[in-house]
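Excluded from the complex is one protein chain; the other protein chains are retained at their positions.
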């Protein structure tokens, strides 16, 4: 067989390592497309002079562009037969990526647990993305529900990795060379710096963005993500969804772009502590977002930069003002919630 | 409040200056996207060797790409609460932009006039766009109807700037280094040069282009224009339009791209004398265009280049052949007219 059907649950073994295919050079072309596809405006990705002024050699690629491309590499080996992408943890951005950099990705199976009905199982993988100089730029854990091909295949000994509930501030990496003392808020339009955010504060982002079939499929193809559910409307007709599903990583990208209004001075994502795609998103849905400030930390040896731990809630077809909480008292997500994304950003401090 | 709701009419004062946020590095990626989004074919933006041959250091970015990005910068401060973008005047292209250049924009309020019903007012601003070397590349005046937040806020003393009905030829800037003596019409496919156009002549452009939701929203996001009316279909449901509105600058871009057939040898836009978005455009509309030659001028000290003043009429869902005039005898625009754009271009002369 020349074509591969992807791994099923019973094909995975703890410790198996995958070097994923199709290394990808990301360029100014991808940066422009990312802006067109998401409306992203964060200044380090938008302006080369601002990036130079803060100590970078060039504009950085948007962190979520880097993540989505690196994630896409892992799909053919890990999640071609996935039923659902269950979560992310311990994601750390280790070095900025710039136009011209080439990404490749590797993964290792670190956990397996068959579901109680024996038809599928949860696979935990730690993935790493590397640039052309073999420097690791991104690491993350995700777990995904994968179908069994043969329901009678024996269940593996369950092994579930212990994952941190969040990346502690001492593990965060401030990009080498970054000096934010000269940061000018004129470039972002907001004077709100790290010092002005308070734990418990909630920010309702004012924008809304309606998704259409062409834009989410263009984004997902840009990431070279090949999961069939996003592209093949005919095959999706016979599923419970009845139509193409928007790739969750694109939902994160759009919600994060919406979060610019109210979080203008975020320089970069340092870590993702956890993420849940609470409900599916389809073309025609209008996305909104709000952010809760979960924690704030100073960083050792830095008085120019601080870290904020944020919870980004993505909503569909309902504006933030009308949504008091993402979850019901029993923890169940409300039907309008599409994303619960817990991440940590770097932001300049008041000097 | 971390999120900003934009300025309302009563917030504007004559003389207030805004340094707009989010400087934007434009690259080959934006140039490629602009071609994909509009079908643009003007040769200075399409071919680096042709640009070199005429004295430029690289391909130029399409003038309307530059304008749309610079315009987008002004939206959060000027027109987030706009009811309608009423007009443009005195727009001058002062220096070409190339891939790699970074644009930022500033504006100053130069006029204010409350409407008679006291619910809104017209704000006149002069905006300027600068590149990374702090050279001014573009200047323009626009006026926009902005809502009042508090209807009881007192009306300012009306002050309306005197605006030129067109940019006189002696103010036009021919890019430094441009020498068109060696221009080869083989690169454009048309032998019609400045000398062959006659004042009063009308050119019906043969193409038509149907807009879809994804392409107009991709364009508007590329320009980092954040006006909600273009993106949020849910919020637009409750407006008189009932759906997302196509950004007027994209309508200009598409109509100008259609105008290539019949105006192949236009090198660049030197000025925009005036512009009106006569009727709204929506996804599903098919755009057509025709051009009237309003005037033609030689330029001092140049026998290689002349200027043409053109009136570009954009139509929706009706081909130019069936449209005798854009306006009714009383000046009212016909319902199929979406754009009345008065601009001045540079074109090589017969040597």
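Quick notes on this one:
By letter and in written order, the chains are A and B; residue numbering begins at 1 in each of them.
Everything below uses one rule, namely that a residue touches a chain if its C-beta (ideal position, glycine included) is under 8 Å from a C-beta of that chain, and two chains touch if they have at least 3 such contacts.
These numbers were taken from a predicted model, which means no experiment stands behind them.
Here the missing chain is touched by one residue of A:16, A:128, A:185 or A:224, and it is A:224. Touching the chain that is not shown, out of B:38, B:85 or B:344: B:38 (per the contact rule at the top). Between the chain not shown and the residues B:59, B:126 or B:230, the one that touches is B:59. The chain not displayed touches subunit A at residues 2-5, 19-25, 27-30, 32-33, 76-77, 99-100, 102, 104, 132, 212-215, 217-219, 221-222, 224, 226, 228, 231-235, 244.
Touching the omitted chain from subunit B are residues 27-33, 35-39, 41, 43, 46-50, 59, 99, 186-190, 192, 196-197, 201, 203-210, 212-215, 218, 261-264, 284, 286, 317, 319.
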